[in-house]
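Missing here: one protein chain of the complex. Every other protein chain is in place.
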């Protein structure tokens, strides 16, 4: 959709939507703490005295952005529909197998990273390849569950929160 | 997914997938001819002696790209699941209303445009705003159907096919 | 560059950099007021009681983002170097002629639009095609000056400021 007339919407506020996003992620086995730990791992060598609290707060701010919320809702919905067998072929097979040539999960993830600028691309790619922490856990469950979108979404949120910290550090906004 | 080991896949070839894409688009009321007409409208003032046949052929080539196929399958699947009421809230409401702040449809569309280079962004934006031809038709059906992704996908395919023609014209590859 | 160790930098703060960005744009003949007018034109039909002051304020916030600042500095620098004949071939000719197949200007512009989410793509494409207000003025000077990047940058800033207003309107943050 283009920037159109806002319509009546019972889910209007981005803060309310944030709570829903956190609930959806937890339903799929990912907590704020898990993502904050990825941010800490990526950024601790660049920011002196970085705390887990600052990482967690950065993840929370990222999850207040509507673009991020929409990507999470859409990606997790697709994973769950694939799991329940409600997707038509050939999509169903691609998602169940996490097909190496299916890249819509990365496309959606990049839309999250973009919001905090292109310096996050590198961290996203690295997290998506090396799969540390919760990303590896989510990925290893791919036999029982469809997590095709979830691992990319989590890597993207962590990369975005890392970029956000880097910008704030430069501006002297981290205590 | 990253560039991973290709798995056994009954839908392996991109030419076979192309036929499925065309069938999915037709099921939603969009023909190759409709999209070719958009390409003709956009490009006729730039390419001397442009024919509808060349436009149609360009649309066909675009639909052979796996990234394009995956975007079409995913976007139309979401539209149809929304239509059948199989999406959870808050996603269901956003898609049914084509919420002005939901931009995942544009994100997916851009991934199509990108394949033929950034010169297509402008044409995509223009088509998405002005909604000529089939895009307007698809859009006007939004009361009966959920076409939140479809109109952006069609604009993106037309913009990509236009960029492709512009590149080939420069290289002297259009007869 | 990846998210690396911040180095000593005399231009550290993003607020100081914003003043420089405004000065660079004015040197190329574009004022905040010009861009605010584009925002007003694009958004007035969607936001009730939209004021020019709100549009101008939104443009100012966009210009505080480092990603935006970097795109403006880089794009205008290239335009000016092309104008002074300091670019090597084949780049010099492409930029002087605003070559239809050169899309790096759009690539850089999209990185601005992305920061406020994908709902801005459509407005960017529309502004870039229709060229209202200052964009048309900048574009018409292409005989005397090289404005290959400038017109896309201005369209992108206006599209980003429009998206920002749309998000804030939904959140009830516009008075």
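A, B and C are the chain letters, set down in written order, and residue numbers restart from 1 in every chain.
In this text, a contact is a pair of C-beta atoms (placed from the backbone, for glycine too) under 8 Å apart; a residue touches a chain by one contact, two chains touch by 3 or more.
Here the structure is a predicted model, which is why all the values come from computation and not from measurement.
Chemist: Just name the one of A:50, A:77 or A:119 that touches the chain not displayed here.
Modeler: A:119
Chemist: Using the document's contact rule, name the residues of chain C that touch the chain not shown here.
Modeler: 1-7, 9-11, 17, 20, 66-67, 70-71, 73-74, 77-78, 80-81, 86-91, 93-94, 97-108, 110-111, 128-129, 148, 152
Chemist: Suppose we count only contacts with the excluded chain; which residues of chain A make the list?
Modeler: Residues of chain A in contact with the hidden chain: 46, 100-104, 106-107, 109-110, 117-119, 121-130, 166-167, 170.
Chemist: In the complete complex, which positions of chain B touch the hidden chain?
Modeler: Residues in contact with the chain left out: 1-6, 9, 12-14, 42-43, 45-46, 65-67, 111, 114-120, 122-123, 162-163, 166-167, 169-172.
To be clear about the criterion, only the chains that are shown with their structure count from here on.
Chemist: When the centre of a chain is set as the mean of its C-alpha atoms, what distance in Å lies between chain A and chain C?
Modeler: 28
Chemist: Return the distance between the CA-based centres of chain A and chain B, expressed in whole Å.
Modeler: The mean C-alpha positions of chain A and chain B differ by 26 Å.
Chemist: If I count partner chains per residue in chain C, which residues reach a count of at least 2?
Modeler: Chain C, residues with two or more chain partners: 46, 117-119, 122-123, 166-167, 170.
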